[in-house]
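Attaching a single structure in structure tokens format; questions to follow.
A protein chain is absent from this complex, but the other protein chains hold their places.
Presenting chain A:
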Amino acid sequence: MRNRATTPLSKPKLRQSWSKYNLFNLQRLRNPPTIAKTFFQQKWTAKSMARAYHGEQVRESQWARMFSRRIRSVVPMNPVKLAEDDGSAMSAGRGSGLENVTYAEQGRANSRLTPFTQMTFAPLERRLDVAIFRAMFASSARQARQFVVHGAVTVNGKKMRYPGYLLNPGDLFQVEPERVMFATGAPKDKFERREGRVARRKASETTAEAEAAEEGAVAAEETKESEVEGKEAEQEAENPREALKTLLAQAKSIMAGNKDAMSAKRKQELRGFQKAVKRVLSRSESSTVLTDSLESQFSELTLLLKAKRTEKKNDKGSKKEQKQSAAQTSESSSATASESQPGEKLTEAFRQAAENPEEEVDTSELTDDEFDVLKRALVQMRDNPIDSSKPYATPWRPRDYMSAFALIPRYLEVNQNICAAVYLRHPVARPGFSEVPTPFGESVGTSAFAWYLKRR
């Protein structure tokens, strides 16, 4: 199927996509004027606007068959209210209760009307490709469709190649994590692409060597991981130096592994890490435990590195940001510390190491916050390594403007770690809220619904 889902600026149409063009169009969007327009014109514009977003990959006749004028809705009930009376008070007197309802109360009730017509396109949310997009596994519905067609999606553990498959409540769908990382990650820049090319060429030249090295690296990683897990389970009092040492060794192995394929900047960064780790090792002899609990917070290694680099260049502007982010990390780390004691101890140890005035300032001017950040960054290097063979920029970071579209509707339960989601139920409307993510206002939704009622 040819992709007609373009996002032009001159003839703008909103799409199910995370592109910046779409964002700009979304920002420009206004409700269509109804003055001096016939009812037919209003309905036509509304339906064509809405259909460009909702299931443009579905033929109009196909959608017309899917459309249902019955819209699912629920009313949240309060068990206390149900227990208080059996409903006879409401029907007492002449059928509307003995007491007169004041206008103020009526107004309050009206403000929470159920937005039924915003749910016009709810049947399309059942489609597999749309559900994948809604679960944030793909950057557009078209990409989600491609994933399905290319066989990267399973439903209930079986490969499903039909993007038009209508999910049933309880269906579990899963996309290959690598595809999701590619779809949602920032793209490579040209240097990274070149690195990949060079690495591939080198790999083809000396396959045997590369294989051996990889095996070694993988083995090292595995042993390290098992070590960390074992540590968590077995004893708390084990030396944190071991863990840091293994991390250091890993950094070294990365350095040694793809020496030629790395840019000079990356190498410098890695060397900085190694030095810093050495320094921590020399200081944190008294600290107790190092566990996984701390590694859960920060997402992007590169973001931090960038912040650090800019700080070195122009001190003031980015320093504040760095401080803020550091404050956030300390908050979050304290939150995790309340759960697990060792995390707290470790942070304390780090603070002690940093507060020590004997510190040498020769390697790089690192504050205590930065030590913390460094530690996280090192741990994340294991999760999120620099790997030129990946189709996305490594270490992984979210693509630009992704956060403006980041939402997960309630009818899905998503586990991002394994890129799997369960379609819990069909989307429903409830007083004041609809569950179908649509960028259009009430007027468009209502007119589009009226169009498909077929009474033109």
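Throughout what follows, a residue touches a chain if its C-beta (ideal position, glycine included) is under 8 Å from a C-beta of that chain, and two chains touch if they have at least 3 such contacts; residues count from 1.
Basically, contacts and distances are computed from a predicted model.
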"Amino-acid N-acetyltransferase subunit Mak10", "Ribonuclease P/MRP 40 subunit", "Serine/threonine-protein phosphatase" or "Eukaryotic mitochondrial regulator protein-domain-containing protein" - which is the UniProt name of the missing chain: "Eukaryotic mitochondrial regulator protein-domain-containing protein"
Which residue of A:T38, A:N78, A:N100 or A:S204 touches the chain not shown here: A:N78
Candidates A:R70, A:K190 or A:K454 - the one touching the absent chain: A:R70
Which residue of A:V149, A:A203 or A:V414 touches the chain not shown here: A:V414
In chain A, positions touching the absent partner: 9-14, 20-21, 23-33, 44-45, 48-49, 52, 70, 72-80, 82-84, 86-88, 91-95, 115, 118, 136, 155-158, 160, 162, 164-166, 168-172, 174, 177-178, 180-181, 184-185, 296-300, 303, 325, 328, 332, 338-339, 380, 383-384, 395-398, 400-410, 413-422, 424-425, 428, 430, 432-442
